[in-house]
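Taking it in order: structure first as structure tokens, then the write-up.
The full complex has more chains than appear here; those shown keep their coordinates.
For reference, chains read A and B in written order, and residue numbers begin at 1 within each chain.
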């Protein structure tokens, strides 16, 4: 059953919820999901609503326009509209570590996610055999300080050719530069191997070991121009003890990283994330 | 700011959400909380909505009647209506272990909860000094097989005299009989010291130790006539190892029990729980 998904936010005012649900119900849309939330600090209303299009009186191609004219202007809404048959297209960026890549490709192969993965991009050749094993084109873009801007420009062209809608950095060990972030705002998902904001930057497991923490974590977030400081999507942790070496942390952390990254990717694919300022609203 | 809280469920139909929110908005009620959920297996619509009464056009004492007549009948709703100045009145039932009792009284004393605790009932005298320390009347009702029905009848009288609206069994080591459960349906909260449905009944820590589990749990639930089988409100767990003795499990379990019980009590006080069949819907 084909559905529309509408995500919006706007300054909170009485009646918005009733008006939007009424708009759908009156036009014979069957609402199958609704979640809303008001941020009382910022006074912002957030909403995610999904309805079946079968008997909906407004033609699919006109919904955006109607909603924009009738409600978005009135309430100063920022909104996005998706249809259930629009399949997101994901590009995977990897370097040398395979655990996140395998986890994502296993889900993809098993049909767990409604997504296409037209290509894998890497700055190292190491994981090409994995890509081949799953039959996904692998593009090597070695990065040096000198060629970085140019290589990213070529990557962006390739992404555009393949109609990529979002990027997943599956332990890609290169800082993404501004031009790419601007091309994919809140659409580049990274996994950082620490419990952010602790241990920003390089070698977080070494830093965690040094500090003697009793718990380590992993954090998936959207990439912004400030390193490891973008909106957090998902975090999880695992207990460690004084007996764990740095190598043990790396090993335990891998399981965290792949699960936390995959949870974030799944929520992105399911259109359950709204970003406001530097935070995420995650609908159930 | 005085508010009304409405919890309801009914067979799902298009338009319910829009109608209910419209009812409040049109009558100048400012909605400050709304959460709804549709059980697509049972086809039941659940909703919790809270609004400010200040400018609400319908007088407080008529809201129940109006809502009942205008909507509840039409949609075959089961609903409950609370006002923010109605303070729930809790009776505590205890036996010999003090950890849950202390935890609840500490929160009560610190003003964490909007609740009154007019009395503590026990089948053993052991915890009377704790009750005295907190200045709460302590009533001793020793229970034997012979006097159980009669003692419970007297307890029910006492509860009625004190206007008790719900009961918390804070490690009360006696099975509650049917007459009391019927007097307080879905209003008696128990804490069971296992991860239900594992280890129903007596001595769950011994059973957990015997089975060699690697995780133990605690479960708070509403009491029904079937032992440890009522609607689950909250559960949590803690890791154990082969090194933990039964006594270690008891000790680690105590922390779980008090936290899990208090979380459940808090949700009950905040009117965030709806029971349908033998399950709970817990609103955020």
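As a working rule, a contact is a pair of C-beta atoms (placed from the backbone, for glycine too) under 8 Å apart; a residue touches a chain by one contact, two chains touch by 3 or more.
Keep in mind the model is a prediction, meaning the values are calculated, not measured.
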Taking the full complex rather than the 2 chains in place, the copy count reaches 4
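Methods note: only the chains that are shown with their structure count from here on.
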Geometric centre distance via CA averages, chain B-chain A, whole Å | 38
Using the touch rule from the top, collect the residues of chain B that touch chain A in their complex.
-> 14-15, 17-18, 21-22, 25, 30-36, 38, 40, 239
